[in-house]
Every structure is written in structure tokens, then in C-alpha cells.
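The complex is shown incomplete by one protein chain, all other protein chains being positioned as in the whole.
By written order: A, B and C. Residues from 1 in each chain.
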Amino acid sequence: MFRKILIANRGEIAIRIIRTCRELGVRAVAIYSEADAESLHVRMADEAVCVGPAASNQSYLKIETIVAAAKEVNADAIHPGYGFLAESAEFARAVREAGLIFIGPSPEAMEIMGSKTSARRAAVEAGVAIVPGTVEPLASFEDASATAQKFGYPVMLKAAAGGGGKGMRLVAESGELRSAFETAQAEAAAAFGDSSLYLEKAVERPRHIEIQIFGDTHGSVVHLGERECSIQRRHQKVIEECPSPLNDPDLRRQMGEAAVKIGRAVNYTGAGTVEFLFSDTTHEFYFLEMNTRLQVEHPVTELVTGRDLVREQFRVATGEPLSFTQEDVDWQGHAIECRIYAEDPANNFFPSPGTITHLREPAGPGVRVDSGVTRLSEVSIYYDPMIAKLAVWGRTRDEAIDRLKRALDEYEVSGITTTLSFFREVVTDEEFISGRLDTGFITRFSERRASREVKTNQVETDLAVIAAALSYAMRQQQSAPQTSVMKSRWKIAARNAGLRKS
Amino acid sequence: MFRKILIANRGEIAIRIIRTCRELGVRAVAIYSEADAESLHVRMADEAVCVGPAASNQSYLKIETIVAAAKEVNADAIHPGYGFLAESAEFARAVREAGLIFIGPSPEAMEIMGSKTSARRAAVEAGVAIVPGTVEPLASFEDASATAQKFGYPVMLKAAAGGGGKGMRLVAESGELRSAFETAQAEAAAAFGDSSLYLEKAVERPRHIEIQIFGDTHGSVVHLGERECSIQRRHQKVIEECPSPLNDPDLRRQMGEAAVKIGRAVNYTGAGTVEFLFSDTTHEFYFLEMNTRLQVEHPVTELVTGRDLVREQFRVATGEPLSFTQEDVDWQGHAIECRIYAEDPANNFFPSPGTITHLREPAGPGVRVDSGVTRLSEVSIYYDPMIAKLAVWGRTRDEAIDRLKRALDEYEVSGITTTLSFFREVVTDEEFISGRLDTGFITRFSERRASREVKTNQVETDLAVIAAALSYAMRQQQSAPQTSVMKSRWKIAARNAGLRKS
Amino acid sequence: MKLKATLGEIEEDLLLKIEDGRVSAEIGDRVYSLDVREVEPDCYLFFLNAEVHECRVSASKNSFDVSIHGRSYAVTIIDPKRLRSGQNSDRHQHGVAEILAPMPGKVVRVQTEAGATVEKGAGVVVVEAMKMQNEMKSPRDGVVVSINVKPGDTVNAGDVLATIE
Partner (left out) sequence: MKLKATLGEIEEDLLLKIEDGRVSAEIGDRVYSLDVREVEPDCYLFFLNAEVHECRVSASKNSFDVSIHGRSYAVTIIDPKRLRSGQNSDRHQHGVAEILAPMPGKVVRVQTEAGATVEKGAGVVVVEAMKMQNEMKSPRDGVVVSINVKPGDTVNAGDVLATIE
């Protein structure tokens, strides 16, 4: 096993990896930007190196600086996490050339899958169906317009270098194409430094189902089943489940085999995810893309398979064979994950940076929290606003939903606005509970939500008013001269007023 | 399912039960003493009723008050948790007579198992072996002395009404008998209001292994496998595992069947635990006692069987059949629990009450915390000093131990002294890692620990000194007139000093 | 003490008495008598009969953000004795709607111009923050009175991007 590794990431995923390091007795080296010097991932690391100013392109994306840091601290290997440089073949190559181990697939595999067009080509060659669309990047708006006409609307515009829904637009009719094309190009350029787009026929009411695969350097590639990630907003996943509510063993086998084929086609090593679009109507599935890294949502697979995917990544990266075969993999119960973002659901999910003044995370049976923050953490404007992941496990999907409701109710965050309130509504939504999901869920849910008139609880709002008034009164007392007396009298009084009639 | 239940307990177990209530949509009513009005279990409840002053015999042990409270709030049922009135047949009867459901076994079963002597009789009749010893309470010291001579030293003195190691003494030779007899009687009287003792031959290097059983009102009784609870101090469990490091399926079946026999003998309903003494040398096991309630250590069984025991208790109490059969029960991986006490390991585990000024509980993969406290909680002198339970799960015992180490390192508690530092040493102890456990473990471990000379880390101690000096310097600045300036300059400076050479 | 409290659109009179850890309050015609514990500064545990309600308050001046059972409410407290007014900004009083930047970011596109008529929901300005492009829409049908930013401008939370009348 490694002696020391550098984690080229921040936030909850850096902490997730630090935890496995601790469990394996590997020293964990964090990197951080100047804005992150006091971040939890730095505080939890054994060592930490500052790699530059706040802006990611001057710190977390600086290949040379990061590789140099790893050499400087004598790390054996680098784990990229997800996002940032996780899917940069250039980075993987630089790490290899520096004589260090990159905990991930080969740069070659990353390059093939890194461009969606070449990835689609690879899938076709491996005999896996893809969504009808262009295999080459679009030359121009005119090209886009012509192609769209050919396939017929609705169509999807996607960034060739893309991921995370950035540079992605659904276009319902020709009139929307130009502005969508421009925005998508702009976003793609900003996010990936590459504005090229491609176009796909839009599958209607599609489920986003992905397969977790794992390969080793001894030629075996296996799958750990599916994750349902249909609940997305702005083409970003917000709730993921394992297994899919469909929970169909045959489908799991078919999609698993297709994913393994694609993995084999690129001699895939380590953890990877093959994303499919599944049509609820035709029950056909199409290859979408492959993510050549650990996924944000890996915990649901860990909860249901009982396997530590990061631990397995380490193992494979040291050249050992996988610790399990396809036959060894089994699935117990049901897991659901919610991504907790510092965003305001009441304001179009706009980011809500700030200082976390109070934090109580849920715990107890069947609850797992992977958090990147603690009390008094600053959520800065510079990075992805996800502050934590809440994952729950239950024997059945219903039990998991019961747990999720309970855990969301326990979750307390003050100082910033989060998506917790949004999730609390989702988990009581009939369509969610029924499990009939597709990528349009959030749009429909938001409409239901808007139409529903909010019945406020009079007692609750009155208590809120009283609490505010108390807080006001306290302040008056404190600013008044005789404060301390009154304050302490109040405190003492409060302490004494214990006995309640029973 | 119930509409509303009252939880006749406090601390982490009250919270554990509240969590299942939330998951089942059952309203949870807490009770509290005047000392507990601000306790976390009250803050997390839907409703709460004060049942008296701090001393438990005036609050948490007040049968009439508690039953009246349950009626007052229109609860359907009462869950007793563990400790306090959990094994009081009188309480169970009072609940029944008040027309409420007692979430636990029948008072009759509790009475038989409540007296260790009648419990031993029941075991013998059910054909289960018991440790050679008296079946009747000891009449006097002379009786004790004669009996001890008969069986031969070492012998064990135990409180007939006992539990939790109170009123229990190991007597190695006749010279020690009198003082042990007196102390045990005194403790028994104080703890249970009944000073009667009985005597057993002491089994040498015994393992304490217990079987979780579950019965329903339709006559089925099943077992959920064993827990190894050999690691005890003052005859109180501090670390529990499922399965036992022996992990012997035959032994599990044999002990399971013996436990089920005893359960059937008393028409047992709900969750119960049959405790055995297992001799590592002869591989024989003897019935010790039966706990007619949920155990503190139930989470390790939940983690390995994937079943929510409190949820199942609710189900059985409503008269439904068990949700599973013996064949349905299986065991995945390995779980270990540490009981975190507010005690000072450096000072003979003396209780360390106070205010928790800082708290960060571990999280992430395979970690479960059942905590009774939060930041700023008061740990009072009135009740059991256990503040939380840390349980971990791993595919193997080794993986579980890796996780436990990691979780213990993450666990931060300030303001009170806890047993965390003690556990951090235990998990690196060769004997613990080897799994060759018996009830003498802690004594031997403590001797090893005492003999080991502590090599302090010079850098670490120097940093501690520097931190203290900084804190001192800050205070000087604050008390000085020009404080604010200096302080803020310092803060700003600290904020700016980001860039580190890489 | 006598106070005025505003929650959302509703303003109500509030009479508050605090003694011996009990609070009695009259809000409009509704009367409450509660036991209160201050479990943390600005965190109140209310016992309403047997019901338990924990309220956490974050205060700035006399506007209070109260979270209770996971829901939060913005409450304004006005003490007539102190005649604190001008608190409820008159933004919503007459027919002008301002489009504010909800957080720091960069303006990437302006989709209309002063004088243009816009429909409710029409895009006015696109702001990029955290690599995400966000279209600020018109809250209502109206005429664009002013566009106060141009592409490339950096804006801070609360900056008025445009005004619709």
C-alpha cells in the first residue's frame, strides 16, 4: 500500500479520500487555495500545500504546481477526486511522467472517453447503442440547425468536452436554437476551455441510469450495478439511488454487461461510471457518456454493495487485482443520496455563500453524511456550492425514504441557505415516492409546487414571531445599563422554570 | 401503527427511539427531570413532560407520574428504553392497567427473568446449562462463605436483582470475601433496593457472549445471532462486537437455539437478550441471565443483520407478526461499538461531568454515532455518564477495526474528559486485534498500559505549549487598551498569510 | 413590552411579558403562554403545553431570521417606543420593480434595453456565478426603466441590475 498520497481536490471528496487514507494508514496530503486555508479538508489532512489564489484556474487546476507539490512532499500517488483535474488526461500523464502513480485510469482511456464524440464512437464499436446524433462536433450554428432539422425536434445540445450539465441545453423548437447554441458555447468555453458542441435527438421522459464499473491492471472489469440519477436540475444530479426504483435484475445484467464491454474496449482500470439514457416506454437504453473517475454519488453503491470504492481504487492503483469477482458482488437493500447545496431553492437555486453559524448533521441508524464543512466554515463563491452529501440506507426503498425524511428533518444549517427545504418537499412528493422518475421530474415537481398554495401553520409562525421578539428583548437588555442583572435573572429564572404539570 | 408514544427514558436511547418514531410517522413524547429540561432528547421530541426533580428515584423511576403523563398526552404506548424502569414488571403492569401498550415483554416474563435465581431455574428447566452456583439468594455471610468453600475459589458474588455489574464482585480467595460481600450488598441495596446476593463458581478467562432474540405475540421466537461483550470494566461492557471474533456458525446456531428455548419457555415477546458465559478452553457455554429489553449494544446487530430492532419492537407491540423468519436472518460483515463515557481513564474512570464546549462527531463510510449530547450540552452528575455510542461496520473484523481507529481519531469532545483516549489505545492493542478476548481483557490491558513507558512526541508537546502561549497572548491583547487594533491586525494578518511554498 | 411584528405581508401588534422563564404573548387576538429555555444564545426552546418547539434566531438590526422545524421565517420587529421606521423599504410600495443581483458574479449578457417593454418572465440580464449562467427574469410585465450594468461588469449581492416599471 502507499506510504503517502496527495489529494488534488477540496471539500467533501477530499475528506472522503482522507478517511480511507486514515483507515489504510496512508498519510494524506491536502492541497488548498488561499481561500481554503481554513477549510475542513485542510484541517483534517496530515499535510497540506497551498497551490495558489482562490480562482481554480490559478490553484486547483494548476497541473505543474500540483505535481511539484506532490514531489516536494514525497507522495507516492495522487488521487484527483472528481471535477477539477479528475478527467484531465494531461494531468494523468504529467503525474505519470513525474514518476508518481495516478489513482485513476490510463490517460489513453481518459482521452477516448474525454471527448464525447470519440466516446460515442468507442461505444458503437463495442456494440453498445447510442442516442441518435452527431458523432462529429458541430461546425457552426447553420450545421446545428440543419442537423436538428434532420433528427427533428426536440434535440439536445451538449459540450463535446462537457460534464455536469455545463454547456448543455434542451431545445424544444427551432426558434430556441440560436440563443441555446450561443449560451451553450459560452458555458462550454468558460467551463472546459473548448466551445465545441454536438447534438443529439432528445429521448422523451428518459431515465438517467448509470453503471458503476471497476477494472484492474490484470484485465478484469466488473460492474457494481446501477444508480438512478434521473432527478436533475440544470442537468445536474441532485438525488441518486441504488438500485434504480425499477430494481430489475435482468436490466441490471444487460446494462452491466454493456458497461463492462465499454470498459474492456479501453482497458479500463480503477473506478468508472458508464451513463445511459433509459426510455421508460421502450425499455431501450443508450450510451450517453463515461465518467473516468469516482462519482459524487458513489456512496449509494457503497451502502448497497458493502464495498469501499476508494479503498478499492487504492488497491487497484498499487497494481493488485480486484478484491472481488463479478460473482462476489451482491446488492442489499436500497440507498438514496441527496446533494446538499448552498443554494436558495426559493430563488432559482442561486448560490448562497456565507459563514455556517450553526450546523447539526443527522446521524443514527442507516444515515451517512459526507460533509465538507463544519460549524463556522465559510462557503465561498469560488467553488461548487455543494457542502455535503446525505445518504441513507433501508431494507426497502420505502424504508430508505422514511429514513431520508427523518434525516432531512434532523439536518440543521444556519447562516447560509441550503437545498434542504427543497428535499424535504421532494421526499413527500407522490411522484417521487412512486419511483416513476425521469429527467423532467424537477420541472414537473416545481410546477406542482408553484400551483400548491402554501398553508402556513399559525402557531408556528406565531412562535417564530415570539422568538424574534425575545431575541430583540435580549438585545435591548444587553444594551441597557442594568443588562447583566436582568439577563442573569432571566437565565436563572429560565433555569428554575423546570417543573411542568404532568 | 401507533399514533403517539411516550419514551420513558433519556439521553441517546430516547433519541434512538425518537428516530424510529419519526421514520414511522409516530409522535414522540419525551419525559425529563428538571436537570434535563434542555437535554437533546427533549429538544428532539415532539412533546415533552417534566416528571420531577433531578434524582432518578424522583423522576425517571416514578411509575405513577410517568403513566399519568402518558395518559395526559394521550399516548398509545410507552417504550422504556434500557435501564431505569425497562425491566420493572411493576411498571409494565401499571402501563397495561392504564390501558396503554408496554413496548416490551409481558410482566410475567420480566418477573421470571428479573430475579437471577428464578431465571437460572427457568434455564435449567429449559435444558440450558448454567454456571455452577446457588439457585437461592445467600442467607448470610456465613452461608456465602460456606458455599464459596463448597465450589472452591475464585467465586463471583452477584446481586439477585442485579444488572450492569452493580453489586457484583469477583472474589479470588476467602480473605477477600467479607469486604466484597459487604460492598456488593451495599451497592445492590443502593442500585436495586434489594441487597440479596447469590454466588457462582467463577469461570476462568470467560468470554461474555450474548444472543439477541425476538418474539412476537403469534408464538414465533427467533434469534439474530451473537454479540461478543467480553471487554468490560467494573463488569460493565465498554466494547461490543457482532459477530464474535470466534465467528463460528455452529456455535452461533447452538447458542441461538439455546437462547430461543429460553425465550419460548417464558413466551417471550419483543426484543430480548440471553447472556452466556463461554469458556474459550472447554468451548462450553453457560446461561448467565436474560435482559428483557433492548440492549445498549443493539446497533452492532442492526449493522450486521440490516434490521431496525426498534422498528421491529414497534411492529410486534402492535400485535403484528415478526417481519422475518429465522431463515431470513443473515449476517453481513463485522460491527464494533465503543461506549463513549464522560469518565477520566487516567483517573480510574471517574465520572467527569461538565459542559461540552466543543463537539465534532465522526462520520463517513461505515460509521454510525448514536449520541445523547450536542455542543453546549451539560453532562450532569445525576445519571449514567455514557454520552454516546460509536459503532462501525466493515466487510471484515480488520476493516471494522481500521474504521474504528479512524472514527476515534476524528472524534472531538472538549469541556469534559471522555474515554475516547482509552479506546484509541485499545484499538491498537495486539490482544484486541487478535480477537482473543475474555472478561479479564481490560485488567491485563491496563497492566500492559501501565508498564509501557509513554514516549511523548517533542514537536507535539512544543506545539501545545505554543498554542497555550498564543491563547495567553491573545488574552493579554484583549485586556490591553489597544487590543482591538492588535487583535484585528493579527486576524487580518492571519487571513493574508495564505501562500505556502510548494 | 409592546411591539409591532411583520412576517411577510402581515404586520401585527405583539404584547410580550417575560418572567421567571415563562413568556406570555398576545399576537393580534391570539394569546400564548409558554415556558422558555434559552438553550444557546439566540436559540429558544418553547414548551407550549406539552409541545416542544426549538427556534433558532439570527438577528441583524431589527430583522430576524427564525428557523423552526426546518422552516425559516423572516420577521421584522419594530419597537414603537423607539420609532424605528424606514425599515420596510418602500421598494414594493409603488409600481417599480428592481432586479437585484442575488450574489457576486459577472454580467455576461444584457438581453434587452432601457425603454423596451418586457413580459413577466422575459430574460433581462444573464449573470455568471460559480461557472453557472443565470438568467435574471423580469418579475412582471412592464417597461425597462434602466439597465445599470453592461457585459463584463462584476456585480455584488444586492446590486440593482435593472429597473422595470
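Note that in this section a contact is a pair of C-beta atoms (placed from the backbone, for glycine too) under 8 Å apart; a residue touches a chain by one contact, two chains touch by 3 or more.
Since this is a predicted model, take the numbers as computed values, not measurements.
Considering the complete complex, the chain that is not shown touches A, B. Across the entire complex, the residue among B:R3, B:K71, B:R234 or B:R253 in touch with the chain not shown is B:R234. Only one residue in the set B:T357, B:T396 or B:T443 touches the chain that does not appear here, and it is B:T357. Within the entire complex, the positions of chain A that touch the omitted partner chain are 29-30, 37-38, 42-43, 45-49, 72-73, 376. Touching residues on chain B toward the chain that is not drawn are 166, 183, 186-187, 190-191, 234, 344, 347-348, 350-353, 357-358, 381-385, 408-409, 411-412, 414-415, 420-421, 424, 458-476, 490-491, 493-497, 500.
As a working rule, only the chains that are shown with their structure count from here on.
For chain A, the chain with the farthest CA centroid is B.
Put simply, the C-alpha centre of chain A and that of chain C have 30 angstrom between them. Centroids built from CA atoms put chain C at 47 Å from chain B. Contact of a single residue of chain C with at least two other chains is seen at positions 37, 47, 50. Shared interface positions of chain B, i.e. residues touching 2 or more other chains, are given as 37, 48-49, 72.
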